[in-house]
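Missing here: one protein chain of the complex. Every other protein chain is in place.
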Amino acid sequence: MTHSIHEALQRIGVADQPAAVAVGTKWQTGAGELLSGKSPIDGSTLATFNEATLGDVGLVVDTAQSAFLKWREVPAPRRGEFVRLLGEALREHKADLATIVSWEAGKITQEALGEVQEMIDICDFAVGLSRQLYGKTIASERPGHRLMEQWHPLGPIGVISAFNFPVAVWAWNAMLAFVCGDTVIWKPSEKTPLCAIACQQIVNQVAQNFPEAPDGLSNLIIGDATIGNALAEHHDVPLISATGSIPMGRAVATTVAKRLGRSLLELGGNNAMIVTESADLEMTVRSALFSAVGTCGQRCTSLRRLIVHESIADQLLTALKNAYQRLPIGNPLEPGTLVGPLVDQRALDTMQHALKTAKEQGGIVHFGHQIDETEYADGCYVHPAIVEMPGQTDIVQQETFAPILYVMRYRTLDEAIEMHNAVPQGLSSAIMTNDIRQAEQFLSPAGSDCGIANINVGPSGAEIGGAFGGEKETGGGRESGSDAWKAYMRRTTNTINYSTELPLAQGIKFDL
Amino acid sequence: MTHSIHEALQRIGVADQPAAVAVGTKWQTGAGELLSGKSPIDGSTLATFNEATLGDVGLVVDTAQSAFLKWREVPAPRRGEFVRLLGEALREHKADLATIVSWEAGKITQEALGEVQEMIDICDFAVGLSRQLYGKTIASERPGHRLMEQWHPLGPIGVISAFNFPVAVWAWNAMLAFVCGDTVIWKPSEKTPLCAIACQQIVNQVAQNFPEAPDGLSNLIIGDATIGNALAEHHDVPLISATGSIPMGRAVATTVAKRLGRSLLELGGNNAMIVTESADLEMTVRSALFSAVGTCGQRCTSLRRLIVHESIADQLLTALKNAYQRLPIGNPLEPGTLVGPLVDQRALDTMQHALKTAKEQGGIVHFGHQIDETEYADGCYVHPAIVEMPGQTDIVQQETFAPILYVMRYRTLDEAIEMHNAVPQGLSSAIMTNDIRQAEQFLSPAGSDCGIANINVGPSGAEIGGAFGGEKETGGGRESGSDAWKAYMRRTTNTINYSTELPLAQGIKFDL
Amino acid sequence: MTHSIHEALQRIGVADQPAAVAVGTKWQTGAGELLSGKSPIDGSTLATFNEATLGDVGLVVDTAQSAFLKWREVPAPRRGEFVRLLGEALREHKADLATIVSWEAGKITQEALGEVQEMIDICDFAVGLSRQLYGKTIASERPGHRLMEQWHPLGPIGVISAFNFPVAVWAWNAMLAFVCGDTVIWKPSEKTPLCAIACQQIVNQVAQNFPEAPDGLSNLIIGDATIGNALAEHHDVPLISATGSIPMGRAVATTVAKRLGRSLLELGGNNAMIVTESADLEMTVRSALFSAVGTCGQRCTSLRRLIVHESIADQLLTALKNAYQRLPIGNPLEPGTLVGPLVDQRALDTMQHALKTAKEQGGIVHFGHQIDETEYADGCYVHPAIVEMPGQTDIVQQETFAPILYVMRYRTLDEAIEMHNAVPQGLSSAIMTNDIRQAEQFLSPAGSDCGIANINVGPSGAEIGGAFGGEKETGGGRESGSDAWKAYMRRTTNTINYSTELPLAQGIKFDL
Partner (left out) sequence: MTHSIHEALQRIGVADQPAAVAVGTKWQTGAGELLSGKSPIDGSTLATFNEATLGDVGLVVDTAQSAFLKWREVPAPRRGEFVRLLGEALREHKADLATIVSWEAGKITQEALGEVQEMIDICDFAVGLSRQLYGKTIASERPGHRLMEQWHPLGPIGVISAFNFPVAVWAWNAMLAFVCGDTVIWKPSEKTPLCAIACQQIVNQVAQNFPEAPDGLSNLIIGDATIGNALAEHHDVPLISATGSIPMGRAVATTVAKRLGRSLLELGGNNAMIVTESADLEMTVRSALFSAVGTCGQRCTSLRRLIVHESIADQLLTALKNAYQRLPIGNPLEPGTLVGPLVDQRALDTMQHALKTAKEQGGIVHFGHQIDETEYADGCYVHPAIVEMPGQTDIVQQETFAPILYVMRYRTLDEAIEMHNAVPQGLSSAIMTNDIRQAEQFLSPAGSDCGIANINVGPSGAEIGGAFGGEKETGGGRESGSDAWKAYMRRTTNTINYSTELPLAQGIKFDL
């Protein structure tokens, strides 16, 4: 096999018997249940090892906390240099890391490479940030005083990530955390342990050659939800950044809130595209296609709802069905494949159940069936589905993590925007139009209520330069670009009195 | 009496029989328990009315939500004009509002006037903000694309405030919320209902003369914790901004987290001042005095811990005790008074219990006794206490909302900073020193872990231009200046494709 | 007469015999030539007085410099309070000031009121700025070091303004200068001395009641170009902000450059509107009309070139000519008038000469004639002109300060943008289109090369919230909103070493 995951792992330096816990650069075997990592491509077992236990959490957090006390005093531009070297290491291992991603997450090579590229991009961005973690200097209202605001390192950051972006989401968090002076404790999805181990191994190698990097800067702990919960409860982890489902996020948020900690949540989306009568239909089809079937519909930003003006709905549906008909589905490592497998049987069952429900709620389902004829008997391959719906029924309001595209029709743009916003999630959104007023209405305060709102580009596939995240049940967190880094630091407001007087703010007099 | 609260209320236009609920400009009598508002000055009854009930919450939120849909489309600079007019109205009613604050919260006139001035200041600041709610324009990595980030109105904001800043904290939140395009639902402390009613009345008058102001822009609901809890649970209140105790904040945060809403928390502080051997002792005494006994020790930023270099501790203690000895304690409305009453008997009991505990834990207590000889038999007047402690025992780690100043000694600055940070709260802090290295160490990443850290100015009495709030159990929220306004808006990241191509981010190819 | 300028002046407190120089609050008669201020409305003499002489410049600058040394130490928020009070005074005198503007500059009442409103708006904006003159805190690359950037007051600012915005342009500069801690020396156009005197008088009254305002904060010096030149040469005037013609700006810039001072230039525009085939024609006509004939074509942002897609050119021309036909031209103080007089005979001559030249260069001229039948024999009233041009000949490339609208046709948008940019000026621009790609192309790096580029709104009539100014021969300056205030301050970059080491940047070792 040309893209052997084992060779890729070897080139990265991952041990044959990987361990579930990395306490800084030290690998440590877990004492928990046996975990058998299977590939969604063919169901083959990729790795077998014991998960971490709750007992490991304390050690890892303590190590991360000790490392933090040193790392926070390393000048930020030096921390940036560390991240720059990480970026170089990722460039070196780009193909291998993509291979591992494909094997574990089932992504096609192009998307796996894109995901690693995203890691590299965020490294470059973070290097720049390392001299730009700007606070403000502020004029005081009092003579002989000045104000300023500084951003300081926060502490060990817990990163809980999902299978569908098994490396990039960690990188988004970790690279910002590193330049911000924080240490990182990563709890990846149990479905993609090797991705996490490979990343940790790359960090270890760079860290071992970087004198200022304390051991414990980057840590890994692979286990089930109890591990995530223990991190969420831990008082020495001031920030939990969690990506995943809404129920998971709700649990994390509540646990963290109880101890008055901080959460950064990137939860489910139910992303829609409005297609107006002035849309470029050819671009709409291509854009919808990538957004709806990319990563087999398992992106948090996957397109799930198409809200189409009635005047063009038939034409667009025909074009879409035609495109879906021709989708190359199969082994994601094969060049040319656009749709790989679902991540596991449970995802398949959920999808089929959703399609069944959609039908019951009045939907007309096109495609969506399991593909049995695949050569890989244990992979869960499906033909992405298009479902014409009479309206936004219950099933449409839920995020089903699978390639189902619900299509609804609208008459006026006001109505379309109302439908658009009438779901509990608020991640990503798009409008296809060549009409300025329509486009701007969609971007206005009364338009899309999502964290991401695009014009003539689908909801999926963000650049790292903007802030990424969403509103409502998506959880409100923002990662990656813009000033998302502020979530990883603490702000301190400073008043400096250099006079010999003690004037009070607001002109208060208080003299004994 | 020159400062009659009733005349003040009349001049503001408050009805003789005030009601517990304002649904926009409509006052509505509560159906809940009878609430008897008493003045901490003399225990006299200031107002009697029925509290709101849970049933009122729904109506108020619905009204605020309807108003929001209109208000969000009013251009921000026009919203700023509304706030400018509010500022004018506050200037007009400054003295009267201060009188009401003194009567209900027991503040001395100077501090009450300062609190109203803070409202006026935040109005001015918010007017400026109304044209400066800046997002970013960002270069895209894709040809023919551009990125931008806009900040849009968020929705009805729930404001839960405490008795000790009965008007300013609301203003901090409400004025920012108003320019941000939000509507406000205020649940004030039951101890200061008339302050809230007066503010609401002032807003009503301005709103009724402002054509674009929808009814329901500002709302009031006076009741107990169940009202606050109902707001925290309500899905149509995207942000709860709560000021008060840590247990209250913890409850609110958990409730809001369960529904994946946003909290902005300003909870307890346990604020310290480090006094180094190079401090200006005269300034230290004055600064500590105001911070420790201002508002009778009932500010969230009140000075509670004095960490003094051993070489100057005796000298400083002597000077402090001398100053405390001379404190004018009594009716806060009398000119010259610096220390008014505690808010109620429970506060008095808590203080006395804390002093007793401190003694048991090795403390030497100076002053701290109730003052019986006051002419106002039912006011809870105390002599602020100084307590020399052998170390940071349990009682020192708690926030006792009363004028108790614990004094500890240290040898090295590292040790002092460690003591400083070894409490669960993280609001405000100060160092008195004339030594640059000491000052900067205190402000550095390894220095004070508080949201506010000052040099040669006490922890209490912030200007509105900086972000106000703290870390750890203080809750992490930031209000007032800097970019605190962002908490009151939602961010939308927009990608605009104006090309005829559909390049994907990260260079992914996905062509059917 | 209802709008008597003399009553207006009286209400503002301007003396019957106004003086040419205000050294702070002290009025001082000039010793220069006799200046007779005439109204463009009817040629009547509004005021007669002696201009300032070069000898006055030194005294005024010295006073402004002395005042600066005090004003720079007044806390910025207090300076903001001064500007807030100025805003209140302007609100009070809004109608009167507008009347004076109309009489001296010939503006219609609506535009005169709008100009005063712009002064008020910039006051509000500046008040907000007074707590937001943000510098940056920056992480250092060296341990035990921190960096920050502060913005400090700059010094006395020379403001040279033109007749067409006789009060707003000064306010843009002065209000920012005041909050920035600078003092101001204003040399207004000799055509509008009373406007300047009225503004100075308003400032004087506020200043006299503001304890921290040093005498010399605001100064006025009315005279000819030699005065402006003397200011430009003066070493104690670090910044000259000049608005006017390109030759004037070129002279000022060169003079200031010789002494290595700073210039902020707002010079000529040659502003165009591209009208594409998808434009809303009704909006286009209204928008072009206001932009082209407002202030009788004497705004720096006046629309001078209309670049129309050939497919709609005839239709648009017909509609425009129809609208021009119906223009109410006459006394600007009369309600209903939309077009007042040109400022003087010279403006009329220049206009007529330009029309003649345009004809010689192939133009077809519609309207443009002087209106003789006006009741005010000595006012220079014209019918605004539309000139169809075969291309952008020499005359089209010049800014003729009069209501001439050149109309050209184009085939492709690339061609239109090339035409658009092929003039030496670069102030304002607009595109009328409902097509996203066209709009975005116009706003893109390869689109309009102007400082202002609008979509579906004409080039004229900016809000104060954005930065105002242009590129190329327009001079590059930016005033009013965004971060234009930085031009009025000096930046200081600070490195603070609080360690006991002396590490060098870039890792240099230099040990004896």
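Some notes on this structure:
Should a chain be cited, it is by its letter among A, B and C, assigned in written order, with residues numbered from 1 in that chain.
One rule holds in what follows: contacts are C-beta pairs under 8 Å (C-beta built on N, C-alpha and C of every residue); 3 or more make two chains touch, one makes a residue touch a chain.
Bear in mind that the values here come from a model prediction, so they are computed numbers and not experimental data.
In the complete assembly, the contact with the undisplayed chain comes from C:L502, out of C:L54, C:I364, C:A422 or C:L502. Check B:D42, B:D62, B:E88 or B:E141 against the missing chain and you find that the one touching it is B:E141. In the complete complex, the hidden chain is touched by one of C:D62, C:D280 or C:D378, namely C:D280. Although one chain is not drawn, its touching partners on subunit C can still be listed: residues 69, 72-73, 110-111, 113-115, 117-118, 121, 136, 138-142, 145, 147, 149-150, 152-153, 181, 238, 246, 249-250, 253-254, 256-258, 260, 262-263, 265, 267, 280, 283, 286-287, 289-290, 294, 323, 326-327, 338, 439, 443-446, 448-457, 461-468, 471-476, 478, 481-482, 490-498, 500, 502, 504-510, 512.
Counting the whole complex, the residues of subunit A in touch with the unshown chain are 77, 80, 84, 121, 124-125, 127-132, 146, 436-437, 439-441, 444, 463-465, 481, 496, 498-500. Subunit B residues in contact with the hidden partner, per the touch definition given at the top, are 73-78, 130-143, 145-146, 148-151, 433-437, 439, 455-456.
By our rule, only the chains that are shown with their structure count from here on.
Distance between chain centres (mean CA atoms), subunit A to subunit C: 48 Å. Put simply, the C-alpha centre of subunit A and that of subunit B have 35 angstrom between them. With centres taken as mean Cα positions, subunit C sits 43 Å from subunit B. For subunit C, residues touching at least two other chains, in rising order: 77, 130-132, 146, 436-437, 439.
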